[in-house]
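The structure is given below, and queries will be raised subsequently.
With one protein chain held back, the other chains of the complex are shown just where they sit.
Lettered A, B and C in written order, each chain numbered from 1.
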Amino acid sequence: MDVRQADIVIVGGGGAGLRAAIAAAEANPQLDILLLSKVYPMRSHTVAAEGGCAGVIQPHDSLDAHFDDTVSGGDWLCDQDVVDYFVRHATEENLRLEHWGCPWSRKPDGSINVRAFGGMKIERTWFAADKSGFHILHTLFQTSLKYPSIRRCDEYFCTDLLLEGGACAGIQAIDMRTGSHTLIAASAVILATGGAARVYRYNTNGGIVTGDGMALAYRQGVPLRDMEFVQYHPTGLPGSGILITEAARGEGGVLTNRDGYRYLQDYGLGPETPLGEPKNKHMELGPRDRLSQAFWHEAQAGRALATSRGEAVNLDLRHLGEARINERLPFIRDLARTYVNVDAVHEPIPVRPTAHYTMGGIQTDRYTATALSGLFAAGECASVGLHGANRLGSNSLAELSVFGRVAGEQAAARASQGPSVDPQRLLARAQDNAAVWEALRESTGNERLATIRDEMARAMEDGAGIFRLPGQMRQTCTKVAELKDRYSDLGLVDRSRAFNTEWLNAIELGYLLDVAEAMAHAALARQESRGSHQRPEDFPQRDDAQFLKHSLVYRAADAPRLDWQDVVITRSQPAERHYGAAGQQENKS
Amino acid sequence: MTETVTVRVQRYRPEEDTAPWEQSFEVPYSEDLSILDALNQIKDQQDPTLSHRWSCRMAICGSCGVMVNNEPKLSCKTFLRDYREQAAVTVRALDNFPIERDLVSDISGFIDHLETVQPWLIRSEEQPVSAGAYPQTPEQMQRYAAFSQCINCGLCYAACPQFGRDPAFLGPGALALAQRYNLDSRDEGAAQRMQWLNAGEGVWSCTFVGYCSEVCPKDVDPAAAINRGKVASDINYAVNLLNILRGKDDA
Amino acid sequence: MRRSHEPVAWSLFGAGGMLLAFIGPGLVLTTALLPWLAADDPQATHAAIGALLAHPLGKLLVLACVALPLFHTLHRIYHGLHDLHLPAPRLPLQLLCYGGATLLSAVTGWWLLQV
Partner (left out) sequence: MHKPYIQRQRADWWLRNPAYRRYMLREATALPLFLYTLLLMSGLFQFTRGEAAFLQWLEMLRSPWLLALHGLALAAALFHAVTWIALVPKILVIDTDRLRVSPAAVKLAHQVGAVVCNAGLLLLAVLLLRAAAGN
């Protein structure tokens, strides 16, 4: 066992992890910061975010408007103090990224340009063409190289959090090159491991997005919050699930069904807006949950297109013209051409909803602290209380910077108070943990990894998808329990250590199963329909009396234990969510 | 009977093998199947001991670079349909890098080179964020836009015979990144970065083979970046020579 | 990392390359046809070339047409030998190629002064 020590360990090298590392390094240059990730930082899935990053900048926009859009978009399940903090700091963070070199798209006069996004009343989405996440991630990675106190452990796979005296005192990880175990003691640990949409079969996420941090925290008794809220992005490519950004609609793209009809007007998002004149919070610029749900109804009614890659609707960009598509959406054009053989300039792109984002995650307070002292979480793996029941597009990239920075500063404050625990005191436990992973590597059971993974992904699609029916939800809970059971009878083939990806995938599958369990049980417990959690058969309405609460899932021996936490409401009382003409009516009144 | 395609995959298991070898698999063909899908099919259904890197499967994370029939490619952006004429598709680890295992290359040398060239925005005077954004017109952005598209996949290093000959060469990706900042109107660090361009391991190892730009999946054109760097380094050399002749120190 | 002196070689290589692109094919064709072009009156050709070489600008032009291609071609040959894994250390090879180009250019200059 390789034994090391650091002041702060950050698990995950995506947007949140890198921003946290930089914040910690700036807060106290004396601190030894270790950024550990199972991939090189620029591989992290932040890289695949396309559309943009929210932040109020136009003179006729306001923080209040961003607050209102976020809170109503989240169906009032957002913690409003957190939203307040977020909207106040998003622009500042976007500007800081600009100062670090992020090539935000500009207006001809050289000032920052912004585009329209779903559910946002005023254009406030900063963008770098349609590769915003890519540019943010690479800017952060490259900027992080400036700080000598940030050391990296690239391709180290975190397997456990290590506790001492009731506090998180370090982590342990597998060095993927050699397959050896490493213990790192630290005064503060930040989890920034991203989401978990790989529990679903069709998703926009990379193969690495397996809920590692969520499961690591969950296994130490930290509750996962609001896990039932999983966002389906309305426009993924059929078959692969590859993301086609909301910016395609922000720039004026329209959705049509088999008959060429802009069906969204039938789902409370109309009236139909003229072609080439997208209107905020109308039609294609409605929120993601509503758009994904509308697709489901269209497909049920037989009005979706049958393609060789499954059912889809058309995303039509043709009226934007080649020049604008090349300027604003070059990556989308490339993706459509490569993966569905469609040139968006001449043909509509077939799209369908695919699992995209976990609104929930590791419960943290507004300062990113988890229930476990010494452990912080930021980014998609965390539930800081920002997104509620449905995230608005472009809020998550801003979240990475705003709360990544908070996490870095909080961890630095803690680490500055004292050195980490003597790693020798963690060694015995780490060796026990390592023995468990070694046993997994040598496991000779009867179950195959790919089979369990695929069955899980199918079960989650069935029972925790866009619409959730009572029978299927219960079946999914049972199925996940069964799969967890079968997981303990896993048989692996690869006995080697160097870059044994079968072994690492098996550990990831364990993480995925824990997250799937939390999602399925939280979904079953929330007996209402809110945001992305829709139960049209048994509980079609929102129920503020009972469920204006965050769900908390705790790990327990047989089935997880559920609890509830009050939502922080400061100035926006729950109301009905209105988009399209109804929303405008409401604004006037 | 479904149609199958023969995929020959390079294997190297450091604990057992002394040198790489080739293993053949039959993969069910479909029009949409990428090389990455084929590798995942092999790993899931045929041989779980095969190791390869991948993540986003949409050609943006840069993980999945391999040699496909001797050409550096992103496996997620390369399709079996383009190799149907050929008897088999051969997939190897990227050229010029050490092989960790199977298709997994050790790219740490490349990452070290990236870190060397000071790839961050350098200002003589840092403006506070409260003062707003540094202005930059779309035209100014266009000057470095292509060089900012690099996904660090390493295909250009696998394509570069000079890097293959001497791994100390900073190489296409790192030098393109240096130029990405040098050409950014907000940056004032070109003078600091000049030392890396000026070195024998910098732009001067390049002989303009140009294959790096051909294989780049993001049209970064690193060959252009390096050769524009040669012009800059050339001018810098002359200025430095003049300074020495005038009795000033070697810059 | 140390400053490379390659810029000297590269500048000369570049100038030679540009020159060869702009007049290389024309020059080669001219000398290829020269015996036939001069067939009517070889002495007159000699005299015409003599007139060219008598003028300082003419000398300079001819020097450029010889020296720059020398540096251009020997630069490529030097790198080409390295590419072919010629098992020789760099320094003697550099002396041979760039030293050779310098020497041949100097000889050319000397001859031009003789005319």
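Keep this in mind: contacts are C-beta pairs under 8 Å (C-beta built on N, C-alpha and C of every residue); 3 or more make two chains touch, one makes a residue touch a chain.
Everything numeric in this text was worked out from a predicted model, so none of it was measured.
Asks: Give me the visible chains that the unshown chain touches, in label order.
Replies: A, B, C
Asks: Pick out which of C:Met1, C:Ile49 or C:Leu93 touches the chain that's been left out of the picture.
Replies: C:Ile49
Asks: Given the full complex, what residues of chain B touch the hidden partner chain?
Replies: Here the touching residues of chain B are 12, 14-15, 17, 19-20, 70-71, 93, 95-100, 106, 139, 142-143, 159, 161, 164-165, 207-211, 214, 221, 223-224, 227-228, 230-231.
Asks: In the full complex, which residues of chain C touch the absent chain?
Replies: Chain C touches the chain not shown through residues 17-18, 20-35, 37-38, 40-50, 53, 62, 65-66, 69-70, 72-77, 79-80, 83-85, 104, 107-108, 111-112, 114-115.
Asks: So that we can see where the missing chain sits, which residues of chain A does it touch?
Replies: Considering the whole complex, chain A reaches the absent chain at 177-178, 497-498.
The definition used in the following text is that only the chains that are shown with their structure count from here on.
Asks: State, to the nearest whole Å, the distance from the C-alpha centre of chain B to the C-alpha centre of chain C.
Replies: That gives a centre separation of 37 Å.
Asks: What's the distance between the Cα centroids of chain A and chain B, rounded to whole Å?
Replies: 28
Asks: Hey, which residues of chain C end up touching chain B in the complex?
Replies: 1-8, 10-11, 79, 82-83
Asks: Hey, which residues of chain B end up touching chain C in the complex?
Replies: For chain B paired with chain C, touching residues are 161, 165, 195-196, 198-202, 204, 207, 230, 233-234, 237-238, 240, 250.
Asks: Quick check: in the complex, which residue numbers of chain B touch chain A?
Replies: Interface residues on chain B, with respect to chain A: 13-16, 31-32, 43-45, 47-49, 51-63, 77, 100-102, 104, 106-108, 111, 114-115, 118-121, 126-127, 129-130, 132-138, 140-141, 144-145, 148-152, 177, 181, 184, 186-187.
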